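Please read the structure below before turning to the comments.
Left out: one protein chain. Kept in place: all the others.
A and B are the chain letters, set down in written order, and residue numbers restart from 1 in every chain.
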Amino acid sequence: MIGIVGFGSYLPRYRIKVESIAKQWGSDPEVIKRGLQLFEKTVPGIDEDTITISVEATKNALLRAGINPLDIGAVYIGSESHPYAVKPSGTIVIDALGIGPDVHVASYEFACKAGTEAMFVAYSLVKAGEMKYALGIGADTSQGAPGDALEYSASAGGSAFIMGKENVVAEILFTNSYTSDTPDFWRREHQYYPRHAGRFTGEPAYFRHVLNAGKRLLDKSGMKPEDFKYAVFHMPNGKFPQMAGKKLGFTKEQLETGWIVPWMGNTYSGSSPTGLSAVLDVANPSDKIFMVSFGSGAGSDGFIFNVTDKIKDVQDKAAKVRDMLDHNQIYLDYGEYAKYRSKIILNE
Amino acid sequence: MKDVAVIGVGMTKFGELWTKSIKDIFVEAALKAIEDAKVDHIDSMYVGCMSSGLFVGQEHLGAVMADYLGVSPIPSTRVESACASGGMAFRQAYFEVASGNSEIVLAGGVEKMTDGADVTEALATAADQDYEVYQGVTFPGLYAMIANAHMHQYKTTRKQMAAVPVKNHKNGFNNPNAQFRSEISIDKVLSSTLVADPLRLLDCSPVSDGGAAVILCSLDVAKKFTKHPVIIKASTQASDTIALHSRKSLTTLNSVSKAAEKAYKMAGITPKQIDFAEVHDCFSIAEIVVSEDLGFFEKGGGGPAAENGLTALEGGQIPINTSGGLKSKGHPVGATGIAQVIECYEQLTGQAGKRQVKNAKIGMTQNMGGSGASCVINILEAL
Partner (left out) sequence: MISPKYFREIPQRYRLEAGKCKKCGQVYFPPRLICPECKAQEFENIRLNPEGKLLTYTIIRVGSDIFSLQTPFAVGIIELKDGVRVTAQIADVELDRIKIGMSLKLVFRKIQDEGASGLHCYGYKAIVI
């Protein structure tokens, strides 16, 4: 049995509401909230980035896994906002956690699905018998351009998954990926903000890849939507995952626990991984979980998990996503948000 | 060891001396001291300066100043101990005379802080770089933490702290060399900009340029130059941990109490016998804590003492900082320790004008570096 041995998440405490951003640009917050199905999003502190988020998320995952960090053979971090363009985020994360130096480290990027890539590769190495444990993290502090629609949703946060063969809490039954050259959203080197192709990001991009990856996953496994207790999809906003779920035959109830975007925003590479973490926080033995991510450019990674009876031993060992979302929030106004997100120009 | 006397003093005005370089400032002060002492040569010199490297890009100050003072090839030694650089230069000069190694020695101090360097960053080198400054703490921040701890433990109030700069400005008003010669009120202090809570702008000594120098020689020789030599009864030094967080107590400056203990012993006197003191008021709270650690008041008594005028020039039990202190006189870091000695000398020779303490016989200087990691104390007596 191979799968998740420990899982953990970290969300910054800062938030900004849709109202505050709408007020800044003279837009109607109610229209936006209805359209995106999103109320507020997480904002990283000035002292937080993909690396610090990855460290704190992994600390939670280690609390649940109960393993010696030195037994982790690989650390992969998927993000769109790696702090360095050249120097993998993982090098700092391993030293912060006391992992290594006999460890393989790499950074992954594929827009919002870099996190599930890191998870897939970590899982595959353990499956191949290369190492006892491997860590896959999805974390981001991505930016939305000021005044752009993405500014309402681009948020910060991440989740970490330790893959292994012993004391598995969620077995990985099936995986598959679906990828093509679909230029819906990209960022050129040296550009500060990404660009997107408007409505083209919907049907030809998100839906084509998520639905195809989803259908192929169901075919491969021979399972039907009714077999699953939970379904988690990439959440660029509140609407898209609900529409995708419905099209694949899932119900609103199946999506509910993992549908955390209205309070969290879109944590990009942390999006579906944190949805998964929220589900694992409350899941029961023998629950089946269906998960499909999406990364612009474009591609989707799909996973089917079977929760084991070991899950109950670990859920309470670290902080839970719902608690992070519902408590200790610190709300910012737009000026504070702009300062924290370095949108204010200063001399070098 | 021989008895050592101070026979002459000289200093520049303290302030923003835009037209004078660090060399101009030191040489001006040194020449005034040499002239005041009426000596025709010096055998050795000491230059106290905290950070000419960071402020003006020039190190090797011993050589630079000997050169520009025109006294090469005499030995010239740069001494550094953050804000206690001047006091420490003085103490080194004292030993060179006391040991009989040299007869006439100049002890000077200088700092040029207004040439555009990041002053906060330069001053922070007096703190623990890797465990205090790296974290974002500033120098005022360290004293602010001492203030908060002192307020928490001894109920010292903001008003009591404000009484210190008010008193020092009142004294500095009568000091022709002071950077600020203007009186301020408690309200003005309490409404000035916050720098590091609870410290406000007027709790903090300013950024200044300035130089000061004194001439020392043995007591026997001193009588040839002046009828009023001032004898050095004690010159002591003590160190403490560099980081504030490593101290045994956050509200007691151990380097001060240890150096003071040794100084009283060396001079054979008690705190009650000190007629006046020049104390290192880099921040208002510093004067309060130091006045306790020098033994003038019990722990926690420094605040009420300042508030009730016990350290005032007029009617004070122990006038502190008659010169105006660092706050009003200015704090060109390396020069401060020497300027404190100069104020003592002027008091003890009856030359302090409107700042004169009546019957001033024994004075004390207390100079410290960083958040109290080093402290130099001198006790001087009028003969």
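Going forward, contacts are C-beta pairs under 8 Å (C-beta built on N, C-alpha and C of every residue); 3 or more make two chains touch, one makes a residue touch a chain.
All values derive from a computational prediction rather than experimental measurement.
Note that of B:45, B:64, B:113 or B:145, the residue touching the chain absent from this view is B:145. Note on the undisplayed chain: of the listed residues B:72, B:120 or B:308, the one touching it is B:120.
Checked against the full complex, the candidates B:98, B:221, B:250 or B:383 give a single residue touching the omitted chain, namely B:250. Within the whole complex, the absent chain has one touching residue among A:66, A:98, A:285 or A:335, and that is A:98. Although one chain is not shown, part of chain A still touches it, namely residues 12-14, 45-49, 51-52, 55-56, 83-84, 92, 95-96, 98, 330, 339, 342, 344, 346, 348. If you put the missing chain back, the residues of chain B touching it would be 118, 120-121, 124, 128, 130-138, 140-141, 144-149, 152, 193-199, 243-246, 250.
Throughout what follows, only the chains that are shown with their structure count from here on.
If each chain is reduced to the centroid of its CA atoms, chain A and chain B end up 59 Å from each other.
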